[in-house]
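Dropping the structure in here first, questions after.
Missing here is one protein chain; the remaining ones are kept as they sit in the complex.
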Amino acid sequence: MAKKLAVVGIFAYLNELVSAIEDLRRQKVSIDAVYSPLRSEQIREALGEPILGPGRFFTLTGAVLGLLTGMFLAWYTETQWMFDIGGKPAIGIVPVVIPAFEFFILIAVLFTLGGFLFLNRIPSMRLPAHYDKRFSQDRFGILVYCTEANCESVSRILKNLGAEEVSRIEE
Amino acid sequence: MPDLCRRDFLKLFGIAGSGAVLYGCGEPATRYLIPYINPPEDVVPGKAVYYATTCRECPAGCGMLAKNREGRIVKVEGNPSHPVSRGKLCLRGQASLHGLYNPDRFWGPMQRNVYGALDPITWERGEAILAEKLSAAMAKGGGGRIVIVTGLVTGAIKDLTEMWLSEMGQENGHIMYEPWSYESLKKANQVVFGRDAVPQYRFDELDFLISFNAGFLETWISNLEFARQYASFHPISGESKNVFVFVGPRLSMTANNADLWIATRPGTEYAVGLGIIRAILDKKLAPDQPAERRAAIESMVSAWPVERAAATAGCDPKLIESVARLFAGAARPLAIAEGLPQCVPNATETAVAANLLCTLKPASLSAIDFSCESSRTYVARADAIKALADRMRSREIDVLIFQGVNPVFSLPKAWDFAAAIKSVPFVATFSPAIDETSALAHLVLPSHYSFESWGDYSPGKGVTGFLQPVMGPVFNTKHTGDILISTGKKIKGEESFPFRDFYDALQGYWTRISAEAGIKSFDDFWQNSIMQGGYWPEQTAKAPELSLPAPSFNFPESEQETGTGLPLVVYPTVQFYDGRMANHLWVQEFPDPMTQVTWGGWLEIHPETAGKLGLKKGDLLRVKTDYGAIEIPALPIYTVPEGVAAIPVGQGHWNFGRFATGLPANPFELLGPDLDLVSGATLRPGLNLKIEKTGKTFDIANTDGSFFLHGREEDFVPVISLEERNRMAASGEKPYIDYPLPAGYQESKDFYPRHTYSDYRWAMVVDLDRCIGCGACVAACYSENNVALVKRDQMLRGREMSWIRVQRYFNEDAKGARWLVMLCQHCDNAPCEYVCPIFAPHHSEEGLNNQVYNRCFGTRFCSQNDPYKVRRFNWYTFTRPEPLKWQLNPDVTVRQKGVMEKCSFCVHRIIEAKLEATMKGRKVRDGDFTTACAQTCPTEALIFGSLVDPESRVSKLINDVRAYQVLQHLNTKPAVIYLKRVIEELRV
Amino acid sequence: MSEAAGPQGLTGYGAADDQILGAMWNPGRVYWTFVAITALGVLIGASCWAYQIATGLGAANILHPAMWGTYLVNFVFWVGIAHSGTLISAILFLFRASWRTTISRSSEAMTVFAVMIAGMFPLIHLGRVWLVYWIVPYPNQRNLWPNFQSPLVFDVVAVSTYLTVSFLFWYTGLMPDLATIRDRTAGIKNRIYGFFSLGWRGSEKTWKTYGTAYLLFAALATPLVISVHSVVSWDFALGIVPGWHSTIFAPYFVAGAIHSGLAMVLVLLIPMRKIFRFENLITMEVLENVAKTIILTGLIVGYSYAIEHFLAWYSGGKAEEQQYMWRMTGYYSWCFWLMVICNAVVPIALFFKKVRTSIPALFSIGILVLIGMWLERLVIIVGSEAHEFDPYSWGLYKYPSIVEWGILIGSFSLFFFLFLLFAKFLPTISVADVKEKMQVRRDD
Partner (left out) sequence: MKSEIYREIEAAKKSLNWGTFKAVSLVLFAVGAAAFLYQLFEGDAKRAWSAYVINYVYWTGLAFGTFLLSPVLTLTNATWGRPVKRLSESVVFFLPVSFILLWPLFLGRADVFWWVLHPEEQKAPWLNTTFFFARESVGLLAMALTGVVIAYNSLKNDLEYMRNGSGEKRSGSDGTGPFRDSGAAAVAYVILYAFIMSLVAFDMMMSLSREWYSTLFGAYYFVVSFYTGLTVLAILSAFAVKKMAMGNIITKKQLHDIGKLLFAFCVVSLDFFYVQFLVIWYGNEPIETRYVLLRIRHDPWTALAWTVLLVLFVIPFVVLLIRKIKMNPVLMTGISIWILLAAWLEKFLLVTPSMVKSGSLPLGIFEILISIGWLGLFVFCVCLFLQKYPVLAVSDPKLPGALEGEEAKVHLA
């Protein structure tokens, strides 16, 4: 594929990053990624993203599936011999709640995790070229893909917005 | 395999052993050892064959059927046609197989070498040695140099023994020794009835019974027979219930069945008897007495006004009076006395008193039948044994032969019979297993066990049981008769013993007898007798009138509390009889009916007294009399009155095989050396025990968790008064039962749906008014279901494996106890079933609570959630030594470690019955079969059947007003339904 | 309080990394000796178990009425320990109690290890452990399945679910930190941590989905944690044994579980913060809040004791009534009273700030509660079994056998062994969360 130019601005402080993001958006510069060593509501709000991610739909699916699995397993196995135990009805309704519930949780959790991995396309063993080791430690980063044309301006803007350093990477 | 040297034998053992574990599964090894006595066509693998024979565990001589599978006896049951057992067996009878398979039996003939050890020899050699010794003895000339001491034997073997002796030129060299020889009883019968004999009693004809310490449900004379009679005498029939009073110093199993137990100071029972007589005479309650008799009796009891009698016996005079009134009021009352000199003092006096009491009611004398007197009559008296001992000491005896007797153990230690034996130059033993007496023998020529032998035994006039070899010899043994014959021939030559072997002799003997009895065809007679297990011609209807001699007997002045210490009661137990069964692993494992103790003897003492003396359960005590001392653990329990000590007979062996040896303790070692000149019995003085703590402890392996019910009587063992029972019956009230049937469903309390059964709903009824607590059911269950034997150390950790138990609870006043036969209740709503994670226990379509061993992996939740606590867990893979394994029932799995097990209602029997029924093209009918426990119950307290069949006995019985269920409030709907014991308030 | 409870004295994000991750690399000799000791303990436990499998369960001192001994006591105990982890990481997360931040990681680790150990005890307790797979619902020729109406199957399902979930929860939380370590290290370490961080980048998108996932985990883990110990309690309450069959059991066990779990948190964290010098992260405030929660659970447990005994009397059932009377006066009465004091009385001392803020006091109360909770399970399980309906079948489980002791020691050793390894190879405090709570800003 064609080479892509990326400009990465590195910030040391959350509040600077946030304001930077806001300004960039005001200047209609499309931000392709924001890297941060920590989870922050502020960044999300600055990027104007909705509070709820799509992850919960995976969970919902898992939940329903789990519920059904639990009930099916319990009832199906009971029908195999229809044992009479302690005079209880062979197909239990009161007790089935418990396996149903546990499977509901289990599979819901598995799906949640699956969803999370899927949405982030991880596991992926190779990190992008523009990734900076400091992103996981003490620095924030703003990634903007640009053309030769606006590359300069973008990096200038980032500088003005207080980026410690701005680097150009070719991918 | 008579000609098999010990080594090969061992090899075979190995193979057979491995086979014996995997019986039934077609493992070829099992076939190596199919005994070859019965004709081959009888041995059909997988098919059981029953042979009739006779139980020789005690002199009662019950008829048995031995169940032979692949040439091994796996179970014995009572012989239904035998007049003594009538299809039942007692605990000991059930356990007899452990005598046959006793791992400590002699493996073959042996000779004592210079180091005192026994070397194996061949039979030829053994018999040669014996013959030579005998010839030597005969050479000395003069009779009485050769003595054979056997147990009570009758018929052919007795005949042969005496013939053999006389051929050897010996007179009265045959001595029949039995520890329980009833000298006192015989004496008393002579005094009162003019008959020096042990009669036959007929309890079933009575309406009132008073027993002076006679444990007729345990060991006395013929306990099984008496239990059966008792079952038609005592339990409620119709509206009424006969009264049974027990007078004695200990709440024995028998006493606990009584409506009234008059606790006495040991040895003062006669006083109570005299008091009763006196009361009856004073109140003129015995009109039909010839004047002079009356006068004679009055003179005898003149010194015994009720108050004095009561004071002597230490009981309430009112009791004596009311008993007197009851006795006199009854139509056919009877008084019996134990008459065993070893147990309590004044046995003779008590017996005389009892007999005198009987004479006051001539009507009931026919219940005492001397016409078919018991063979015990012929047992040697103690004085005869004493005389023998003296002759042995004075070297008058050269050859002494023992067969199946153990006097060294059962005679008073003070006699020092062992020393006497040692002074005999040559002692041989024919006993099948090691015991204290055989241990002193120079030559061991082991004889067959009863199951391996031909023979006959007659417990009393008119009844003879036949023995036949129901399996091949387990060890390299020989029939006593054959030993005698071959040695006899060696000495006196063929012609003097004109028979091939003992079988020949037996037939010869019976040809004679049958001819005398006027029987035409001997062969038919023989065939039938062997088949049905014996010969019992029709009894002559009534017992002949007794001609009563003028009574004269002087009763001792009641000696006031002589000296300090606790008066001692010695008593035989239903498990051990006289201790000859102590190496029967089962017998050790079965809890005693009253104390619930296993594996080892104990000294019973009232908790109050124990407290005073600072004795705790399990303290090992050193117990002394003037004549001996033993070490025995204390057991504070309410079976004895305050200030009395009691010790059971049977334990305390020191050379009796692996299971019995070393367990405390033998009370015979405490008895005195003297003879009672009146009765010719061992003299039994007061024996006030001096008790001191050794500081050691010997833990008591009891199976009961508590003496009492802690206010839960209604949940477990409710009783009902006769009045109440009659009232309910009259008013047509139904018992409140949660039927294990569709009918048991109640919308208002049942979450779970109705239970429906199509073909069968197996259930059991336990009639606690019939149950005498003997534990025969337990024994039957052990042998039927291969219940594991855990031995003492596991017993102490509460890990016994019994599937059915007879639970004993003392009443709140601790004056008596109740029994509860507890087994799996096969509930409709079984709490044990639903907790299992893998369906190992579940409910069968026939209502059984199945436990699938192979499916069980041992979470033990079922047992935890089982309110009846009838489930057993295999803590280890419990094994049993060769050849005990041979007894295992091929129809029942042997369980592995980590598996839960429990009563299956003998499901294999159910299946067998169903198969047979199917082959007959019908359903199983009530009575087609029954479970092992119900089969053997002497009083038929256990009844098994299907509740679906409205006509079955169980279906009828569960509507009895006495019916109840254990822990009914748990709504488990048990299929074991109990009938309350009926209590009669004796107005005092 | 939230601010105050947060990490203190960190100049910048880097500082957090340096302090927390730095603590991992070079533990002293003391550490290794502890590892060695615990490893030895594990060996002892293992050999005891081997012996028991070889001979049979007779090796333990359990007997006919008391079929369940210390094994199930330990099972319930360890499951209990496992609960505080999820409480702290999930429930407190939902309640936005920020003092959880610095202790969630290690208590989650604690949870995972505790559940693993707990899960072993039902196996140790089995009569024929080699057949344990029968309880798993796997298709087989005869169509024999486990009994889904049995409390024990509930147990298997619940506990294994709990193990899976708590592990995933823990692992998800670890991912950002693993990435941090990856980026701070080189060579083999870099590879390993890189592998386990699954290529975490920490872009906003990742953080957002991560956040959602984490929340959902918490939301699911919360009912799960309650259900798990309820299910455990039903191993007893669904039976009819007097002293077991009681409706209050589920909530009562849950509270008890958290009670013991928090105590274990104190017992683990107090030394840890000392050794790793985390006083500024795991602040007094945090410990105080743990203590306060212990008061609450303690009170709930106390409430349950009271109600149980009162209603046992009120019910009028002979067995029921005598069961509880016996608890207070019988063979195990000393355990009972000790348990009451440790679980319900001692925690009351925490009402006083003086006690709440004294490290030794907290530590010793932690120990006491642990003892108390272990005894509680003993009293409930063994005590009830020993004294059931039929007085004839009463019997005493007198004391544990050597094998049982060995296995008990083994389980504790294994727990601390695993925890030590964890402290060496993984960040014991969630760096990312710490950073999140830090207010690093340039004001100009």
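All chains are identified by letter, namely A, B and C, in their written order; residue positions are counted from 1 within each chain.
The working rule: a residue touches a chain if its C-beta (ideal position, glycine included) is under 8 Å from a C-beta of that chain, and two chains touch if they have at least 3 such contacts.
The structure displayed is predicted, hence computed values, not measured ones.
Engineer: Which shown chains does the chain we cannot see touch?
Structural biologist: Over the full assembly, the chain not pictured touches A, B, C.
Engineer: Please pick, from C:L72, C:L238, C:I282 or C:L414, the residue that touches the omitted chain in the full complex.
Structural biologist: Only one of C:L72, C:L238, C:I282 or C:L414 touches the chain omitted from view, namely C:L238.
Engineer: Hey, which of B:E747, B:D813, B:E951 or B:E985 is the one touching the hidden chain?
Structural biologist: In the complete complex, the chain left out is touched by residue B:E747.
Engineer: Can you list where chain A touches the absent chain?
Structural biologist: Touching the missing chain: residues 41, 51-52, 87, 94-95, 97.
Engineer: Where does chain B touch the missing chain, residue by residue?
Structural biologist: 747-752, 829, 834, 969-971
Engineer: What is the set of chain C residues that contact the non-displayed chain in the whole complex?
Structural biologist: Against the left-out chain, chain C lists 1-2, 93-96, 211-212, 215, 218-219, 223, 226, 230, 234, 237-240, 245-251, 299, 303-304, 307-308, 311, 314-317, 351.
Quick note on the criterion: only the chains that are shown with their structure count from here on.
Engineer: Going by the touch criterion at the top, tell me which pair is linked by more C-beta contacts: A-B or A-C.
Structural biologist: Answer by contact count: A-C.
Engineer: Determine the centre-to-centre distance between chain A and chain C, using the mean Cα coordinates as centres, and give it in whole Å.
Structural biologist: 30
Engineer: Can you list the chain A residues in contact with two or more other chains?
Structural biologist: 81, 83, 85, 88
Engineer: Listing for chain B: what residues touch at least two other chains?
Structural biologist: 831, 834-836, 839
Engineer: Flag every residue of chain C that touches chain A in the complex, lowest number first.
Structural biologist: Per the stated touch rule, the residues are 12-14, 17, 137, 143-149, 153-154, 157-158, 161, 164-165, 168-169, 172, 176, 179-180, 182-184, 194-195, 198-213, 216-217, 220-221, 223-224, 227, 231, 432, 435-436, 440-443.
Engineer: What residues on chain A touch chain C, complex-wise?
Structural biologist: Touching chain C: residues 12-16, 33-40, 43-44, 47, 49, 52-56, 59, 73-74, 77-78, 80-81, 83, 85, 88, 92, 95-96, 98-99, 101-103, 105-106, 108-110, 112-113, 115-117, 119-120, 122-128, 131, 133-138 of chain A.
Engineer: Of all residues in chain A, which touch chain B in the complex?
Structural biologist: Touch list, chain A to chain B: 81, 83-89.
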